[in-house]
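Take this structure, written in structure tokens, and hold onto it; I'll ask about it next.
Only a single protein chain was left out; the remaining protein chains are all shown in position.
Chains here go by letter, A, B and C, matching the order in which they are written, and residues are numbered from 1 within each.
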Amino acid sequence: MSGNTFGKLFTVTTFGESHGLALGCIVDGCPPGLALCEADIQAELDRRKPGQSRYTTQRREADEVKILSGVFEGKTTGTPIGMVIENTDQRSKDYSNIKDQFRPAHADYTYMHKYGVRDYRGGGRSSARETAMRVAAGTVAKKYLQDFLGIKVRGYLSQLGPIAIESVDWTQVDQNPFFCPDVSKVPEMEAYMQALNKEGNSIGAKITVVAEGVPPGLGEPVFDRLDADLAHGLMSINAVKGVEIGAGFDAVAQKGTEHRDELTPAGFLSNHAGGILGGISSGQDIVAHIALKPTSSLHIPGRSIDVNGDAVEVITKGRHDPCVGIRATPIAEAMMAIVLMDHFLRQRGQNGGVVHNMPNITSR
Amino acid sequence: MSGNTFGKLFTVTTFGESHGLALGCIVDGCPPGLALCEADIQAELDRRKPGQSRYTTQRREADEVKILSGVFEGKTTGTPIGMVIENTDQRSKDYSNIKDQFRPAHADYTYMHKYGVRDYRGGGRSSARETAMRVAAGTVAKKYLQDFLGIKVRGYLSQLGPIAIESVDWTQVDQNPFFCPDVSKVPEMEAYMQALNKEGNSIGAKITVVAEGVPPGLGEPVFDRLDADLAHGLMSINAVKGVEIGAGFDAVAQKGTEHRDELTPAGFLSNHAGGILGGISSGQDIVAHIALKPTSSLHIPGRSIDVNGDAVEVITKGRHDPCVGIRATPIAEAMMAIVLMDHFLRQRGQNGGVVHNMPNITSR
Amino acid sequence: MSGNTFGKLFTVTTFGESHGLALGCIVDGCPPGLALCEADIQAELDRRKPGQSRYTTQRREADEVKILSGVFEGKTTGTPIGMVIENTDQRSKDYSNIKDQFRPAHADYTYMHKYGVRDYRGGGRSSARETAMRVAAGTVAKKYLQDFLGIKVRGYLSQLGPIAIESVDWTQVDQNPFFCPDVSKVPEMEAYMQALNKEGNSIGAKITVVAEGVPPGLGEPVFDRLDADLAHGLMSINAVKGVEIGAGFDAVAQKGTEHRDELTPAGFLSNHAGGILGGISSGQDIVAHIALKPTSSLHIPGRSIDVNGDAVEVITKGRHDPCVGIRATPIAEAMMAIVLMDHFLRQRGQNGGVVHNMPNITSR
Partner (left out) sequence: MSGNTFGKLFTVTTFGESHGLALGCIVDGCPPGLALCEADIQAELDRRKPGQSRYTTQRREADEVKILSGVFEGKTTGTPIGMVIENTDQRSKDYSNIKDQFRPAHADYTYMHKYGVRDYRGGGRSSARETAMRVAAGTVAKKYLQDFLGIKVRGYLSQLGPIAIESVDWTQVDQNPFFCPDVSKVPEMEAYMQALNKEGNSIGAKITVVAEGVPPGLGEPVFDRLDADLAHGLMSINAVKGVEIGAGFDAVAQKGTEHRDELTPAGFLSNHAGGILGGISSGQDIVAHIALKPTSSLHIPGRSIDVNGDAVEVITKGRHDPCVGIRATPIAEAMMAIVLMDHFLRQRGQNGGVVHNMPNITSR
């Protein structure tokens, strides 16, 4: 592959630039028989869609998805599912002033080095707009996992800049513009974002994604461990700089007696492992955390260079997310669902998908 | 692939169990003309080899590598390089007492669920012994990167349990049994490990790996970003629970003005990005950190179950590393080198490998 | 991958059913800088388009291609190229009578077995209509090969049922509806097809594809030999039952002295190898032949069964090609171009693409 395909048996290939005609993807390997319609996809896309609160970019893409193939009479047929979203709100002239400049911390610079050319309109292929198709493709995975296997994949914002959540109430996540599961922190986040917008600055964030109901046995050691593929998928999301499974970096200072999740006939007693042992799911919840950096497109001037190597001062005028992390929850869910779906099919292929004759460990 | 192959153009496939006859690997895609001999590989294997200090496992594997193919008259020929290491110090009876038990936090449990069978001797395929072949394969990558491209990949222990280093002196790394670059911390680490051994416990660690001299342009967005492939490779190492690029999780609380690495005609002014922007190398140092969990094989009893689901108390008697992180530096270097090598070849394939007509940014 | 992606560095992924909303593809891995517009693709699509003579199906698809991404200001950018063709002339009711029947020799039966469901309209995914996107993708490869490397890929009909050509005049190929390079055979072919249409029967054909100007060194032994990948690509075309490289099956009865292509300082003296030795291009013309079976959709009744296993008599009423081979020339060219493009990039990646310091052998 050349970089735009993800997965082995359940594969997702995407195309599309921020300001091109359309974005699209091909989901290949979805088993036949899954009930699927555009409204299923649209619901998830709408969660990610920009312009829904004043804390995200004010671009107003309709983001209407069309399913072009692979579904017949309301069900998947096993053939590839083609989907497209037309780009509608393109204001390319917003970008003409940075055409010859490199925004600090932006992919402008590296794309130019790599390809010798770049579609500077809205970041082109490097734009987070690309992740819309990940959400579309991820919805297919999510729905299959839910409908056929009872696996639920969902996420939340666990930290916004300096504000860390203290409790998780899943019912709150979709009730506020931050995907924040701790309703007590929402006013603080609102105030923080307003001050940030005034300042013209941006901020990082942390997202947590959890999969419940995953059977033991998913993951293909040694290189395609479940955690390794999750790390691959999650780190491939724009702006992500770190991935943790379970205890993550806290494990550095943990002793073995503290970190190990003891088992009893009634189940595991803790989940520092994040549901993965030796690269294979243990039957506990899969838990991952990701760190997202602050957006590089700021209204505050920064030092940079232009294509001639001369010093310039860069200000980005386009409409940008002051915190890309806010809209990243559905994207992270999508990537986790795609990885789990792929590994479910791989496990079923190689090992028959049988849950072997083993003691039943049900706790988390 | 079925999990035991890594890479696309520079591929590494490994086999071997802890207590089987031998470990081996095939390195496919190494360009012809690289000077390579067994001594090159052996030198790196010796850095990882157990039994070299009292802070690592006391197993004494000779770990002598044989190159079986792909090298002719001292140079690689472009054909696959087959390598093997015979296992010599196998005390399988050490494991007979845990044959029907699952060590808490160990892959025992998940391998049994996945495959319905397991080679319980020394952890079988899930043993960190498998990583010897990663080091062997990684040495080929490292040497090519160094000899042909002037890229240097090296790492160090950045934290041992509660003890974080405060400075980096590369010349110290190979002068102490911890790969610790801060000589002032070594006595503290020695004392910590002695206490830990007495206690029969284990501890986590953090490793940092750095690649210097990487040209801009490596990485294939959107899914095969350089950072995503690094995350895949590094997370696939035994016991790793977290991966960071550059600022990593520190980015969560950083503002855009703080995180962004400004550019001047003389170069970048900082490196929070860890040398990767938009998934593509920027020409700065590539910097990654990994978190390793404490070993699960402890001399302190823990609650678990056996294959019948009955409660048991488990004590591991075999010879184990109290801190797997200590020997992980060469392994992390190997995985980073393999990823860079693969992406160098991919970039050369797709984009001709040309460094385009761009301003020359040389600082880190 | 799950079957709908072809290639390693230059990859083509397709979607679309005969009577769905649209067909589409993603070409990933095309290097930046190739001049490309819709007219380039359209010209090749028009060569394959149905309804152009009375010897092919009378469906009249406009087959208008849209490029949705990957091209900026008239040139490829190195990012994935998304393309779609909307389906316009869909008469699904033509198929309602075979909804529960299996046409003999048709994929109806096997799709139903594999997926448990099928989109029976026009053969769904198994329709040769899918090959339109191969032609679209192949045009990108063909144009790159021609513009940057001077490689020309072209083909012709070498046999129509019992009528074999006797000479090759490339200038004639696009001057008649059969892609026949031997103008003296055209009237015979016309008469044959008219009789066949009257009969309601179909016929097989043989296509020859040739690539000129291919440098030596393409092909990755041992499994991804150039000839093996060509065989894969060509056999994946609908209705193909055989693939030959160079002498092909004639080699069975050849002696070594007869088959071997001797070399002199002025070049090779013959080309029984079809331009490939040991799986690697030799610098001679690459020559491949394919056998296409007669269409299974006939107006002459045939014995078959229905979905209940009961005996039925099947007559296909839709509009079908009496000889699928006639329109297969552009498709075969496309697949050869895609394979060569992929191997050009792989060779450049792994071996630097250098033509080594070797005697220059220029003849064919």
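Here is the rule we go by: a residue touches a chain if its C-beta (ideal position, glycine included) is under 8 Å from a C-beta of that chain, and two chains touch if they have at least 3 such contacts.
Computed from a predicted structure; not experimentally measured.
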Sole residue of C:Leu45, C:Ala136, C:Val153 or C:Ile280 that reaches the chain not shown, by the stated touch rule: C:Ile280
Chain B residues touching the omitted chain (full complex): 1-5, 8-11, 13-17, 20-24, 26, 28-29, 32-33, 66-70, 72, 75, 77-82, 84, 114-119, 124-125
Residue ranges of chain C at the interface with the undisplayed chain: 1-6, 8, 14, 102, 104-107, 109-116, 125-126, 130, 159, 161-162, 196, 201-206, 216-217, 219-225, 227-236, 238, 240-265, 269, 272-274, 276-283, 291-296, 298, 300, 302-305, 307-311, 325, 346-347, 350-351, 354-361
Interface with the undisplayed chain - residues on chain A: 8-9, 29, 31-32, 78-79, 221, 345-346, 348-353
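The definition used in the following text is that only the chains that are shown with their structure count from here on.
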From chain C, the most remote chain by mean C-alpha position: B
Centre distance in Å when chain A and chain B are each reduced to the mean of their C-alpha atoms: 26
Of all residues in chain B, the ones touching two or more other chains: 8, 221, 346, 350-351
